[in-house]
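To keep things clear, I will list the structure first and then write my remarks on it.
The complex appears here without one of its protein chains, the remainder shown in place.
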Amino acid sequence: MNKKGYFGNWGGAYIPEVLYETFKQLNQAFEQVKGDPAFWQEYIDLMATYSCRPTPLTHAENLSRHFGGGQIYIKREDLNHTGAHKANNVMGQGLLVKRMGKKRVIAETGAGQHGVATATMAAKFGFECTIYMGEEDVIRQRPNVFWMEKMGATVVPVTSGARTLKDAINEAFRDWVSSMDDTHYVMGTVCGPHPFPEMVAWFQSIIGIEARKQILNQFGKLPERVYACVGGGSNAMGIFQGFLADKAVDLIGVEAGGKGIDTGQHAARLASKDASVGVAQGYKTMFLQNDDGQMLDTHSVAAGLDYIGVSPILSDLWEKKRVRFAAATDAEVMAALDLTMKKEGIIPALESTHAFVHAFKEAPELKPDQALIINQSGRGDKDIFTIAHAFDDPSWKAFIRGKGEEYAT
Amino acid sequence: MNKKGYFGNWGGAYIPEVLYETFKQLNQAFEQVKGDPAFWQEYIDLMATYSCRPTPLTHAENLSRHFGGGQIYIKREDLNHTGAHKANNVMGQGLLVKRMGKKRVIAETGAGQHGVATATMAAKFGFECTIYMGEEDVIRQRPNVFWMEKMGATVVPVTSGARTLKDAINEAFRDWVSSMDDTHYVMGTVCGPHPFPEMVAWFQSIIGIEARKQILNQFGKLPERVYACVGGGSNAMGIFQGFLADKAVDLIGVEAGGKGIDTGQHAARLASKDASVGVAQGYKTMFLQNDDGQMLDTHSVAAGLDYIGVSPILSDLWEKKRVRFAAATDAEVMAALDLTMKKEGIIPALESTHAFVHAFKEAPELKPDQALIINQSGRGDKDIFTIAHAFDDPSWKAFIRGKGEEYAT
Amino acid sequence: MQLEQQLGAARAQKDILLMTHLVLGYPSFEVNRQVIKQMVENGVDVIELQIPFSEPMADGPVIMMANQESIAAGATVQQCFEFAAEMAATHDIPFLFMTYYNILFKYDEEEFFKKSKEIGIKGFIVPDLPPEEGEKYLALTKKYELAPIQIFAPTSTEERMRFLADNGAGFIYCVARKGVTGKKSSFDEDFAAYMARCRAATDLPLAVGFGIADKSDVETLTGKADIAVIGTATIKLVEEKGPEAVGPFIASLR
Partner (left out) sequence: MQLEQQLGAARAQKDILLMTHLVLGYPSFEVNRQVIKQMVENGVDVIELQIPFSEPMADGPVIMMANQESIAAGATVQQCFEFAAEMAATHDIPFLFMTYYNILFKYDEEEFFKKSKEIGIKGFIVPDLPPEEGEKYLALTKKYELAPIQIFAPTSTEERMRFLADNGAGFIYCVARKGVTGKKSSFDEDFAAYMARCRAATDLPLAVGFGIADKSDVETLTGKADIAVIGTATIKLVEEKGPEAVGPFIASLR
């Protein structure tokens, strides 16, 4: 960071004046815990006893054989409590909130994973909890909404804008500017105003720390490449941090190619030419926006990748060519998901499957004594409605029809 | 065991002659691996890298405080890959099948967890896979059916008998008596003919081995009591084995009280007076049957507990008064589930929640410096349709109605 | 007269004997009565009466459904005994009970055999009770001079067959193939070799079952086996054409 809160040319804290003091306190609190090994140990212990850390690194032998190239390893963030890497960040912020003495947490959520994780953390820590979720995502991810509510959270469907993740973020900020005295905003990814990108990346670094140790243990040497899907970028930053210093390790972020880059219906910020530098939602990064600076509608089959911006840290690493970016289309994602389920008995979240797509494309470029790691950020159970729909599963449809009739008024 | 395959008066191998050789081979193969530390190590490694073992032991501080008695610890089998303890048994049998050189696996399933676990294992090991599932359970647990199919398994709805677990077991045997040359029947619980109870218990013992170590580590001494739900009894035997030798540790199995023991609509074999000694599905145990020996219809909100028989090992431990039994009703289960979600951010499977019910009832009897362990055999995600229905959730119903209309033909 | 002698006497007069099977109480005891009458009148030599059980693990779909419907219609073990007593008293051929072990076990094994003996039942087929688990069963059949019919399967080794035969009486039920009841077996070379193995293992008469449905099946068995067992075929026939069709069908088999 040259300027405070910046990663190269990216980041910053473009916040309304009313939040100035809140951010000052948050920065202080974060600086304090960052320098406190006891805090990190508390975090590690919590994740070890409440979630399932360290999560395993699985050697995907069948897929490796299938592609006939490098050895494919999968970092299993899907085995976290609540089913995704989101738990890491949320539990960490939960500990921080406890230290700050606040009593309520709010969060935005796209796929619903961050919402579920936050609702879970709030239940565990005894905080009040409100989750903002784009109305479209409420529909796409209803099961997650149900669980959030059952865990005691209030889920507010956001009907403004495109009714997706970015709008939920705006709404969360709108809540925060009046509630900041007792409320912490649990930002769900490595975006937003400083210190969020740095803080979320710090908590997520647990993924990469583990993965590096595990691959050395299990494979005997570093991987050639590490793949991660990129929505906001938190799971990617999580695993990449383990290998940033290993210059030879190629790091690949995979964005949502949606219906194809050419169609404009995608969410590829760094893997397409459609994004440009901008400032929104409190930070400077590459945004999918028009020439006036108005944000575009994005599209992805994976709600968690369906976002206009991207982590300022990743924009920096992209600019510096330390991380390269690719996009996977909805259709490619479905094919890779199918293959992964059938070959390995593993069901990655639609978000995570984006990373699989690109790893599969490149696996044949490696030799059998080389390895690659895919970060499986979450599990696909939450996506059953979307997946069953995409595969046009007739008995699922019949089942839903039947249930629907049962509930007919 | 006095007689081969017996636990006290219970167990045996009441099998058709055509399977005699198959069982002989299976017994030999099992004896061989049981004596082979390398096999157990292979199993441990597999579970560590593919599933998430050791699964954590979570201190439920809020629930402990809420009940004001002993410290409640939860053994987190829900964090296994595929979401339940079933993975332990299935992966173990998978390794055994590989050793035996068979190419196909079949299994019965009730809740669908064992089916999903088996389909997963089959995908991982490259076996063909057929799952038998009572038609009623296919309906109750449709999401699990969907995943089994996506993982490449054939799911056969069983329309005979009560269309639940016991009928699926019969169907699996019917498959096996013609296919045994290349097919292994992956029995899902500690029931059925010898060596299944012993074998499944052996694989599941990993739960108790871990739990004992963890509670000593985290709490500093042994727990007073250990609670587990009992369908066939595999998760219960899994955790109980860790404490069987510790005579002071009270072991409690919790069965399905359904609509109440008095209504007859339950599945309490050992906790009610409705069961009697019998021989069915290949083994001798306490069955819910009428005076003629015809099996009764059982009922539970939890498909995985909805079964007529119970592990012969548990019948023995019950007879010897080493394990005591209780029942939890459907209504008690919903209340305990609600409390657990809100207090700890944890969603136990409906099956597992039975254990929570009874632990909650007894927690106040312990002192704060004493501990109890609840075995959370699985996660509740799979039960969303049942839980949302039971809680009469209006937005869930509206969501399903909408989806149903979308799929109207 | 004990089962083995009875069968021996019949066999002395015929190239092959016919054994039929029905599920008691399915579709009703009245229909059972009509069916048995026609069977006996058309030359059946021995009849296997299956007492229904809710978990008929070794049976295929047809017999399984018959078990289930019989129980659903209210058939009890007591009624089965009464009906069997009537049949044994009415018809001059041996009757056997076929059922799963739990039925005997719950009834009280000793009572079960005592009563069976009283009403004139000659033997028992219990497909889920290997000799290893049947010590008491075997002792009681001996005590009451009843035939514990053992089962050979294509998977049985020679050693195993001898062991089974040692524990059996009356005849041996040779399962023609792997699998459950009701599916067609192919009587090919493997089958011939299997029957030769069975023959070598015991002097007891050999019955062959599983999927025998017409005259040509029976002809194929003649010379290889002593008894052809017709199970599922008559149940299906009754379901499709009524009990009257059973007589002509049986007559056509030999």
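For reference, chains read A, B and C in written order, and residue numbers begin at 1 within each chain.
By definition in this document, a residue touches a chain if its C-beta (ideal position, glycine included) is under 8 Å from a C-beta of that chain, and two chains touch if they have at least 3 such contacts.
Owing to the predicted nature of the structure, the values given are computational and were not obtained by experimental measurement.
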Omitted chain touches shown chains A
The one residue from A:Gly126, A:Gly293, A:Pro364 or A:Pro394 touching the chain left out of view is A:Gly293
Missing-chain contact, candidates A:Asn9, A:Asn27 or A:Asn170, resolves to A:Asn170
Per the touch rule stated above, chain A touches the missing chain via residues 12-22, 160-161, 166, 170, 173-174, 177-180, 276-282, 287, 289, 291-295
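Please note the rule applied: only the chains that are shown with their structure count from here on.
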Most central chain, judged by mean Cα position vs. mean of all protein Cα atoms, is B
Chain centres from averaged Cα atoms put chain A and chain B apart, in whole Å, by 33
Separation of the C-alpha centres, chain A versus chain C, in whole Å, is 66
